[in-house]
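Not every chain is included here, but those present sit where they belong.
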Amino acid sequence: RLDCVKASEQCLKEYSCSTRYRTMRQCVAGRESNFSAVQGSEAQGECRSAIEAMRQSTLNNCRCRRGMKKEKNCLRIFWSIYQSLQGNDLLEYSPYESVNSRLSDIFRLAPIIAVEPASTKQNNCLNAAKACNLNDTCKKYRSSYINPCTSRVSVSEVCNKRKCQKALRQFFDKVPSKYSYGMLFCACPSGHQTACAERRRQTIVPVCSYADKDKPNCLSLQNSCKTNYICRSRLADFISNCQPEAHSISGCLRESYADCLLSYSGLIGTVMTPNYVQFLGITLSPWCDCSSSGNSKPDCDKFSEYFTNNRCLRNAIQAFGNGTDVGVWQPQPPIQPTALEPSIIRRRGKDRTGNGLDLLSDMNKLDLDDDSLYNICGTLQAQKLDLNLTVDTAQCVNHQLDESA
Amino acid sequence: KVRGGNRRGQGCVLKQIHLNVTDLGLGYSSSEEMIFRYCSGPCRKSETNYDKILYNLAHNRRLLPKDTPPQTCCRPISFDDDLSFLDDNLVYHIVRKHSARKCGCV
Amino acid sequence: ATGLYFPQKEYFETVYVGQVAGTPILQVHAMLDSNSEQPHYYLCRTGSSIRHSSWFHLDVNTGILSLNKTLKENDFVLSNHPSWSVKKLVLLAMVSKNKKPLCKKPTRITLDFVNATLPDCAQTDLKELCFPHRDTSNPHIMENRFPGALRQLRRLTRLHVCPNYTVSYHVESDTPAPFAVDENTTELVVTAPLDREESECYRLLLVCTVRTETFITKLDASLDVFVNDEDDNAPYVNGTDTADIVISFNRTKDGSFGALFVFDRDLTPIFPIDQPYNKYVWTLLNNDTWINETFDIKGTFSEKKAAVGGIRETVHDYQLVLKRNLVVTENRTVQLDFMVNDTTYPGLEGKVLLHFNVTILPVHIRFNNITHMFTLTRRTSLYAQVGRVCVENCQQFDGFRVTYRLEVPDKNASVEVQSCYTAIGITQAPDEMWGLLYVNDTEALRRPECEDLQYIVVAQEEHTQLEASTQIHIILDAEVNKASQESQRFLSCSENRQRGVCESVRGLGATTGRCQWRQGSEKGISENYSTCSPDLRTCPDSFCDAVESKDPSICPQDCTKETVIGGHERGLRNGIQAGYGTCYCYPENCFCEKEDIEEALCDDMCK
């Protein structure tokens, strides 16, 4: 499959393709300035046929690669085509080539990590840091990000955040994932492993790359991410590759933990940098919250839960930590229909329709923040109904994050 | 375990030893580890007239004993990338020019 | 108004091989925004669904989505995502008053393709019969709107699976809720306009009754119905609409003062910024130019939960902000009136008038009337700190600057006496409000005739040039002869690495003339590292002050920007915040290491 830069160059060399490609770009440019009202139906027809023609060209299916040369240019081409061919600017499809590697490919290359699957006694994150400093490439890129991320700029400025995030992106783009994942996704089984979990949380130097004075609303953070080609693409990649699916054993619609972990690590160093937010369990979140969301609170909660409560992402991280992969480890049995029972019975429907949180066995995933709407509704009713609050999150299918059609 | 041993007459070479950060003795307390590379070995073959003259003057006591200047040294001519690590209080540190990358007689 | 809208943004259903054309799949519902609207439903022909939307039919009036063809096995090989474990197809449906509109604000229908035939009655759990596929999207109904159907409770794909079962529904709720089930159409209906400010969410219990000859089964599942907000509440003041403000020492540009609160029971979304509802603006009603050039209002809002019922509402916070620094002599009282306007509130009471009563006091530049006495040994070194002087309240000043200078009290004194006065200098850091007195000329201090040093310290406010002065008296100890023999060349105390040497040598900034040793006791890297200092009161204290920054050798422990070798932690600005063992510094770098380091072994090893 051609990358979008080559596909675009190839198209511009062919007369028919290049004319249609130019027409389509004018249509896209025009649409941004609402041209359809101005140009009239004849132009619309031209646009439609140009778009139809582009569907047959190599541009239609072109993708990009992380860290490739001219990555930004490639992503710009992808999004301009995607918007016109898909008719919306959702984040449904990833602009990046699927890596199709398996976690086992990563483990096989990582003697240090694979030989001892996640130990419950050892500090796996410390072992990962040791492995990194014993490898020249990892050591070099680790120091290259820790330096800007820990160098104070002034009394009021902890660091140069832009330099720090750029160096972090370099680290995850350049260092073999057996080392970078080891430090990011190391397993810290609950219990006395606080030092391990805190070390894992510190991997990206959150005081500089992640935290900030104020916490923005998650939808406005998502919006500013979408205005940057790299961030938008890494977010689309994450939403696509870590999409949870209740029916699948792995918990992931795309059944690839490796792709999910790669796309999560791809977000680090962007505006949407996520990080671990608690010691226990795997709870991740970008630096944002859903206060002051108005009517969009459910959309905001849904977006935020794509990080804080995503079964696919959690299974992928646990799989890496335990040295396993999709299909090898049964993280969670999918939902099975319950058996039929006779005569007049009144059965509580296990399956809560309509409140967006999946049937999760581990109750510590239900630590909804106290001002979320679900909780309001729940607390109002909870006194009267003996609700064993089973909620159903994983069914967060690739929701339309932006209503613009 | 010291690696990159000094075969007879091999001269000034790069050697390495696998250490805990704490072993460096710089005051950091961290369980992280690193490879420390250093330069060791004789530099006889690369002496200049200057070194020969120095040797002769020292030998003939033309220089004050406490003032006998050093001769060619096997030293790093470039250093490894910086070392960074988290100490036991989970504070990041960076140590610069801590390990040799290339050796030479200077 | 938002226009016809979908209360539910997502629908899910599963389709199977063999389901025939005409099979109903699900029903989408739009709710009215105004009485005259008549919803028309269409499938959007965009995106990946273009190729497959012809397989489906959406009834323009009922919103029922049904199959347009019988599903065959090869229909399940969806090209665009071979690797997905579950094949999914996403359709977009929209609603409009007119015919054939552009696809705007669609609802999303996700169909799971299961490559198997529809389970027959024996294989179908009653739950599958009663309730739709695991639905994640809760309905959101706009408040103050019309009754109407919001959801089909029946599982349309299972309508004919168990022909001799009868399925009926009713809805229960713990708190009174205007919802019911239309028995003919099995649609859930909201029966009256809702008011978000009364309840943001209704937790309904949907009870499904399945009757056959042999048994009656009731199953229930809860459903949360949320109420969307619109701007139907006027702003109100809870408490005072007036705040009294006194501006005195802190009169700096961008300084904010006071706070007035306006409440609104409606929500105020922070995103998107150009959100069309509950937009607040304020206007200053005073047309006095001085006021308009001096003051501004800063409005911020935050979401809060009402004490009763925990319903979310908005609190607007207004503060007075200075647009410029105020001169120290400014002395006036003004009343600011400003109007806060909820621009999207339809009613007349969308405005609230607020007032700031502002009293601006002048700042007096004066010293408290005491003579400042400072004792000093003649053996002191260059740059030794003598003490600090400050006009009254100087620590609270902001927005103007006071500078200090020394003057000789008797201008007609003899040249010799006048030359004594070069002994002491005064300096000040850019962001500090006090003057630091330091030794500027040690020669003068050593001369016997320079005995009684009395200076006038003059403080001057930069803008108005207002001045104040006070007298300081430097009392020198009498040991004139001994001090004069020692050489005047000062090294940096910080170069010394052992107590003995440190306390025996002179050094720049040494108040007593001798360097002072600080002995650390902790293991590892500590803020209390051992070091040799000119004056332990000010060095090291992690702050590179105005005197220390005059020469890098005075207190590199606080000021160095050079490399530090050995275990250490950098200070906020510069210097060494924490070090291992003993920290000592040369002009080109600093070291922190354990004290028992002997001379470097180089000389022997290099032979």
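Things to note:
Think of it as A, B and C in the order they're written, each chain with its own count starting at 1.
The working rule: a contact is a pair of C-beta atoms (placed from the backbone, for glycine too) under 8 Å apart; a residue touches a chain by one contact, two chains touch by 3 or more.
Small disclaimer: the values here were computed from a predicted structure and weren't measured.
The assembly described by this file has a subunit formula of A x1, B x2, C x1.
In this section, only the chains that are shown with their structure count from here on.
Here the CA centre of chain A is 47 Å from the CA centre of chain B.
Within the complex formed with chain C, the residues of chain B that make contact are 25-29, 68, 70-73, 87, 91, 93, 96. Of all residues in chain C, only 9-10, 12, 44, 46-48, 81, 83-86, 88, 90, 92, 94, 102-106, 108, 110, 112, 125-128, 130-132, 134-140, 174-175, 200-203, 205-206, 214-224, 226, 228-229, 267-273, 275, 277-278, 301-303, 305, 310, 312, 570, 572-573 touch chain A in the complex they form.
On the chain C side of its complex with chain B, the touching residues are 524-525, 563, 566-569, 579-581, 592-594, 602-603, 606-607.
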